[in-house]
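Complex shown without one protein chain; remaining protein chains in place.
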Amino acid sequence: MKKHPMLKYLKEEGPLGQRMPLIMCPGCGAGQVLNYTLHAVERVMNEDKIGKENFLFISGVGCSARLTSHYLNFDSAWTIHGRTLAIATGSLLANPAFKIIVFTGDGDTGSIGGNHFIHACRRNIDVTIVCINNGVYGMTGGQVAPTTPVGAITTTTPYGNIEEAFDLCKLAETAGASFVARWTTAHPHQVIKSITKGLRKKGTAFIEILSQCPVHSKSSPVAMLRELKENTIQISKKKESGEGKTLIGEFCDLDKPEWNESYQKLIDQFDHEEGKS
Amino acid sequence: MSKEMKAHNTNKRLHNVHLLKAGEYYLQGSQACIEGAIMAGCRVYGGYPITPASEIMEYASRRLPQVGGRFIQMEDEIASASLLIGASWGGAKALTATSSPGFSLMQEAISIAIMSETPMVIIDVQRPGPGQGYITASQEDVMQARWGHHGEGSIIALAPSSVQEMFDMTIEAFNLSEQWRTPVLVMAEEPVAHMRERLLIPPWNEIEIIERKKPQDLGIMPEDYLPWGHDIVAPMANWGEGYSVNFVGLVHLEDGNITKYSPQMHYDCIERLLRKIEGNVNEIARIETEFLEGCKNLVICYGCVARTALEAVIEARQEGGLDVGYVRLTTLWPFPHEKLRDIVGNVNTIFVPEMNLGMMKHPITEALRDRSEKIVSIPSLGVLHSPEYILSKIYEEIR
Amino acid sequence: MNKLWIDERYCKGCLICVDVCPTKAIKASKEINDWGYILPTEHDMNSCKACGLCELMCPDFAIAIEEVNG
Partner (left out) sequence: MSRINRYEIRIAGFGGQGVVTIGKILGEAFTLYEGKNSVNTQSYGPESRGGACKSEVVVSDGEIRYPNVRKADVLIALSQVALDAYMADLKEGGILLLDPHSIKHMPDRHRYQVYEVPTMEIAYDVGGVRFQNSVALGALYPLIADIINESSLLRAISENVPAETVEINIEAFKRGMSHVKRDEGT
């Protein structure tokens, strides 16, 4: 039996038994995002000769967060709702060499995690944030999210959502992240390219991936993936096409000081026996 | 008060046309809780999704606009609890529901609500912990309910065990919060929030609803008003009523002045908060009992575990021929030490079945240590005890 | 002709692979498995170019194409 090429990065079995399948609902975009992320990680490991032990996956709570739990053949942390970036900051202070991938969702980042999100970007800490935006609280039963469009019916907006949605990419860019991109689960190659770039980027890389939640939108995964393609327009062609479509692509790619890099200068002013390079 | 302000005061039951008509319903505990809140006059709900309490919020989002109330999903639980403080002083009865991880996040807001004597109600549909724990039944927050907030002061916590009590106790919680100017916690569990059962709703005008004591009603003018004075439970002027109330979280004099600090003033300020609740435990706390006459053994329980415990006690008496009594703590906090001592004689064994590893067992032991040779925990984590399990423990000890 | 492998323990019948396959080499089967899912199955594997899109887009790591040359 030939296995899926990325299964070698997952723990199908553990010493105490079966760990798979993933807990995701059939056709959920989050599983695809894990697939794409592992392709990007594999590319960075092989091309940049970075050992598997340097990678660290951190997730909060929600559907996106279940991508870590007990599946990954890497160091991983399935932690507190919204606090991934505070935890990531801690790990980076302990070991600035970590290649950290944060799996988070639109609620985990844009709602409860909002404060930590903007501060991580402001500090430009060296982390790759993979934000799976399905526009709803999936795990808890289809409640409204900060990215739910105005007018949408959800289990907590039965009469239509009256609140404007966040543009998470603009938020990240304004707060100071050095690399910001948005794709959808229907753009596998672009997602892999951006995550690879993010991993190689010094500083905060925020990659938002519009994703389908078939259960709470009462639609099929296939139909939703097609919609994700049709309702988005790549930034380079923005001028020709009209309004109404969501912009995708890489929005900013700056070279800015990374937090640990700057802090290392503070340390270097003192001579440490072992600190002297 | 300006006309708009009066219309805006959502505390009055303006739209009672949408209140549930008196009669028999078959509702989920989560729904009964919101219907109770609405009957009590609650017109502001702020919450955040968390399993297993999301159903309460979802039902609130549907029902509150129908009765002229306002619902909002906040960015997290800290925001939700903070919202209750603003809403309460803004003149509304305000509610949120969460589960254990969210309940931890709310503790700071609860603490300042205790200090500022802010009426508000929080439903905690408990789930196992620590950390994310699991999403099923639990009673592991009962100590956090009393001791989770930083600092001194006490709190009122009720423990429902049926859909009817999710309705009745939410009303009772609002009444207690208004009467004693304090946050009140309804310590529910997943089974009672999700089960469906018969619910009897009385005519809305026959339900006793308590509103906060107002300085206006006592003829106290704004210039003489002491937001934290006049009586052990101070009258409460809402913002927007022209009383220029300075809400403070610091140790304060009865008029809110925080500059005249002295250890004595500090003691008086805080000791009153504690005495207000603990000193009135006999009026606040309620206990239910069955088969206590001359029983040699006793089961003390609370919440939905009480349903299993009563079934086990009845079976132990009928089939096992054992004389086992039954006590249910309807109110967890303030803990009714005296009431317990009044009704419990000398017994051999007290069983305390809890969906934790032994928490209410501590105040129970403190109250009844000299009345029983043994006090035995019957722990269960993440699942409601089955009658067989409780019976096996009883037989193990008594046979 | 390349060979299709489906891992029935992991596949949840979302059929994204069937939709994204550029040469329609695979299709939805008629059978419902124990968990109530309809799995993908071979339709015309001669047309399969082993482009890997089905593997890439699979949310559950449940599909693999074994290249068989000649």
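Chains here go by letter, A, B and C, matching the order in which they are written, and residues are numbered from 1 within each.
FYI, a contact is a pair of C-beta atoms (placed from the backbone, for glycine too) under 8 Å apart; a residue touches a chain by one contact, two chains touch by 3 or more.
On a predicted model such as this, the values are computed, not experimentally measured, just so you know.
S.K.: From the list A:L10, A:M24 or A:I248, which touches the chain that is not on show?
M.R.: Hidden-chain contact among the options goes to A:M24.
S.K.: Pick from B:E197, B:E211, B:E254 or B:E278: which residue touches the chain that isn't shown?
M.R.: B:E197
S.K.: Which residue among A:M6, A:V33, A:I100 or A:V215 touches the omitted chain?
M.R.: Considering all chains, including the one not shown, the answer is A:V215.
S.K.: Just checking the interface: what residues of subunit B touch the absent partner chain?
M.R.: 24-26, 51, 135-136, 191, 194-198, 304, 307-308, 310-311, 314, 384, 386-388
S.K.: What subunit C residues would touch the chain not displayed?
M.R.: Touch with the absent chain occurs at residues 12, 32, 34-37.
Just so it is clear, only the chains that are shown with their structure count from here on.
S.K.: Distance between subunit A and subunit B based on Cα centroids, please, to the nearest Å.
M.R.: 39
S.K.: Counting in whole Å, what is the centre-to-centre distance of subunit A and subunit C, each centre being its mean C-alpha position?
M.R.: From the centre of subunit A to the centre of subunit C is 27 Å.
S.K.: Whole-Å distance, subunit B centre to subunit C centre, using C-alpha means?
M.R.: 54
S.K.: Which subunit B residues qualify as touching subunit A in the complex?
M.R.: Residues in contact with subunit A: 48-51, 54-55, 57-58, 61-62, 65, 71, 73, 75-77, 101, 132.
S.K.: Under the stated contact criterion, what part of subunit A meets subunit C in this complex?
M.R.: Of all residues in subunit A, those touching subunit C are 1-7, 10, 20-22, 24-32, 35-36, 39, 188, 214, 221-222, 225-226.
S.K.: Going by the contact rule set out above, which residues of subunit C touch subunit A in the complex?
M.R.: By the definition above, subunit C touches subunit A via 3, 5, 7, 9-10, 12-16, 18-20, 37, 52-53, 55-66.
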